[in-house]
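Structure, as C-alpha cells:
Apart from one protein chain that is not included, each protein chain of the complex appears where it belongs.
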C-alpha cells in the first residue's frame, strides 16, 4: 500500500464557494493508486470545505447567504474583533461546516454522487491563498 | 492490507432520521478484515449523515424539528426554488451536518459509543432511495 501527499492552492477573492473538484480529480488521474482513501484537509480556520450540488449556481448563492444571515458580521456580537468584522463569523462558519473531507477512490474513480462537487467555502472578505492538503493512501 | 467496497440503499419516506447502524455492522461481520478504517459517504446533497443518540426517539424528533426551524421552507428566502420548497433547505441542512463519516474497526468491532447510532438524515419531503457507499480498508 502506498501513500502520496499533495497540496492544492486556491486564490480566493472574497466570500463564496470555489469548486476544486476538477483539480483534485486531475491530480488523482496522474497517480498510480487504483483504490484508496483520499483525505483532504484545509489548513485554515476561517475557510472550510463542503460537498454540494454542482448544477445550479443559485444553490451556492443561497448557501453563502444563509450562513451570512445566521452568523452576522456585527462586532457587537463578538469579543474577538481585532482581525476584522468578518473574522469571528468566519471561524463560526468553519465550525458549522467541515475542516476536512475523507473520500474513497475505486477503480481510479473518486466516489462522488452525480450532483456532488467539492467546494472551498471562503468566509473572509479579502483575498486569500488557501492550502488544501491531499493525502492518498491505497494500492 | 485489503480493501472492500459496498453500498447500502435506504428507501426514505419523507424527512427524518433513519438508523442504519445494524445494516453496517452486519455487513462488517461478514468481512475478513479485523482492524481497519470504514469510510461512509452519502452520494447526495439533500440528505446527510449524523452520529446521534440511539436511546430516546424524542432526540430524533427534536433534531429534525430544530433544523426545520433553523432553515425554514419558505421560497421567498431562496433563489433556488425550482426543485420545490424543501430542496434548498435540504442542501443547507446537509452543509450543516455531514456528507461522510469515517469510523474505526478494532477486533471486528465498530468503534461507537454505547449510545451512538448511525443515521441517515433525510431532508426531502418525498420518497427517495439514498445510496451510502461503504469502503473498508484494513487487515
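Per-chain numbering from 1; labels A and B assigned in written order.
Quick note on the criterion: contacts are C-beta pairs under 8 Å (C-beta built on N, C-alpha and C of every residue); 3 or more make two chains touch, one makes a residue touch a chain.
Since the model is a prediction, treat every value here as computed from it, not as a measurement.
Here one chain is not drawn; of B:52, B:81 or B:128, the residue touching it is B:52.
By the touch definition given at the top, chain B reaches the unshown chain through residues 1, 35-37, 50-53, 56, 58-59, 61-63, 66, 70, 96-98, 101-104, 106, 111-116, 137-139. Hidden from this view is one chain, which touches chain A at 1, 3, 5, 37, 39, 41-46, 70-71, 77-80, 82, 88, 91-92, 94-96, 98-100, 102, 131, 133, 135, 137.
Note that in this section only the chains that are shown with their structure count from here on.
Averaged C-alpha coordinates give centres for chain A and chain B that are 20 Å from one another.
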